[in-house]
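All protein chains but one are shown in place.
Right after this comes chain A.
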Amino acid sequence: MSRLEAKKPPLFISEPLTKDTVCQSLLLLSRIFKSSYGPAGRLKQLHNGVGGCVCTTSQSSALLRHLSVSSPVLRVLTASVQNHVSRCSDCGLFTAILCCSLIENFRSLNVAPCTVIKITKNLLSLCTDYLKSEACGCRVSVDFSSVETLVCLVRSVLTSKPACMLNKTEVEHLTTLVLKAFLFTVPCHVETNAVLGKCVIIPVKGRRVMDSTVLPGLLIETPEIQLGKPLAVKRTGSSMIKIALFCASMSGDSFSPEEGTIAVRHGTSLEMSELNQLLNVGKQLVHDGVGLVVCQKVIHPALKQYLKENHVMAVDRAGLSLMEPLSRMTGSKPVASIHSLSPGCYGSLKDVSIERVASKHFVHLIPGDTVICSLILCNRSETAWDELKRVCETAEHVLQLTMKEPLALLGGGCTETHLASYIRYKSSSLSTSTFQDLGCSQTQYQLVADGFCRSLESVARSLNHDGGEILTDMVYGHCWFVPSGLPSVSNWSDVVSKCGCGINGNTEDLSWRILEGQSCSPVIQGCPKEPSVKVTDFLTLDCFAAKCSGLQVALETANLVLDLSYVIEDQN
């Protein structure tokens, strides 16, 4: 029968983008993103007002995880940016700012959303085709035989997040470490299907960043091991250490069934039976010449003692997350039962040592040939460490993405302004058949293209937080920052030294113009050029895959939001 409680009728909102509350939320969201962007971005302090820890950040992933957006339309936007970040790690703020300003720019145009979407789709394909073509003037190819471009990529990621509180030497130190850790994860002997290894980050809070280091192999925290005692580990003939990996519990209490019941006669002890079986396993391990036993769960003290007496090192509570890298590193198969041990399940290690980092003790498992490494990451405060960890993970992901597609885009706003001037040039020279195909007039196309370019440029303008001027040149279409507080000058070449990405110097007259927010920028005569000199060090570079994907996701999301003609909210 039908329920007695009255169901609320759904809330029907038509044309949600015209509503004031949505507009204000969008504006606020856009301001938060813009003010956080780039190396000089302002930090946001997130706290819940009733205590608990405070998060200081300027990262889109951290911001969006904590922000609760009430407007359903904008929730689509934030969900989309979060999804982008979980795929690509980098360029989250870029995507968010671009998406917001695309919506703002297109909403105010007096063109039907359907037409706007068709035109922007065309503009996007112009952009992606250009970015993927050899003629693209804002990308550089990454040479994996030298580290220079890789260093630039990692450094750009590390410096873009000021909440990590790093100074120049610390940035250099961490750049080296991240790169080293990445190189550890690349397999030396590549078969048909190469799979990258894993870098495990070990947190050490309250220490100097310069104490951070990278070690090959894995570290397992062991509070009970005493330092100073020499490690006596049995080795096999080839001086390797045989290792057994257990995922089953070895605590002797694994007899409780999941379903049903076990009735035990008086005088029978299952505990004793389990312990006997454990000791049998111990005997076999000793007999098989195993030198190290690692258990995911707990090892019974009696078994531990037995193993110790027989010079077998036992490490327990390794945790589920370490099992897969452990298994991969040593080649051992995690044993799931204490009732059977096959000789095929053992793996091998080159060495074992004890490491002490800050106040913690670790067993360091050193493999012969590895794709697994550990990054001991130190930072002074908890919140700065959290930020640094995310940044290091992003940098590692960026390197992985770059390996798949060995290209990088010029950073520092140069890609955005370059693309904008390319689109301005291209859209002024389209044939009439293009407009017919799209079902729009040339004026409409120009209006939308201009909105698109202004949105791109607004991303570049968001890099500036100190009130100076931002210029673009008419030759390369790059982005130039003028320091604030300078007296007004007639000649821009007196005040600018290098473009945003650092590839172009102030050597020739590049006819700079101020990058305006509202009015139309003049169209340059011809396609923006590729920089003539190829400087390779101290460039600001962005991940190609992440930025391309971000550009497309931002546009698709903006289109989705613009296309919404109503919202039906179920209020039950």
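Criterion: a residue touches a chain if its C-beta (ideal position, glycine included) is under 8 Å from a C-beta of that chain, and two chains touch if they have at least 3 such contacts; residues count from 1.
Just so we're on the same page, contacts and distances are computed from a predicted model.
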Out of "Trafficking protein particle complex subunit 2-like protein", "Aspartoacylase", "Tetratricopeptide repeat protein 7B" or "Bardet-Biedl syndrome 10 protein", the chain not pictured bears the UniProt name "Bardet-Biedl syndrome 10 protein"
Sole touch to the unshown chain from A:136, A:177 or A:553: residue A:553
Considering the complete complex, of A:54, A:114, A:194 or A:358, the missing chain is touched by A:114
Touch assignment to the omitted chain, from A:345, A:403 or A:430, lands on A:345
Given A:41, A:216 or A:334, the residue that touches the chain left out of view is A:334
Missing-chain contact among A:53, A:210, A:264 or A:486 belongs to A:264
Chain A positions in touch with the non-displayed chain are 2, 7, 9-10, 12, 14, 16, 72-73, 75-76, 79-80, 82-88, 112-114, 117-118, 120-121, 128, 193, 247-248, 255, 257, 259-265, 268-270, 272-273, 276-277, 333-337, 339-340, 342, 344-345, 549, 552-553, 556-557, 559-560, 563-572
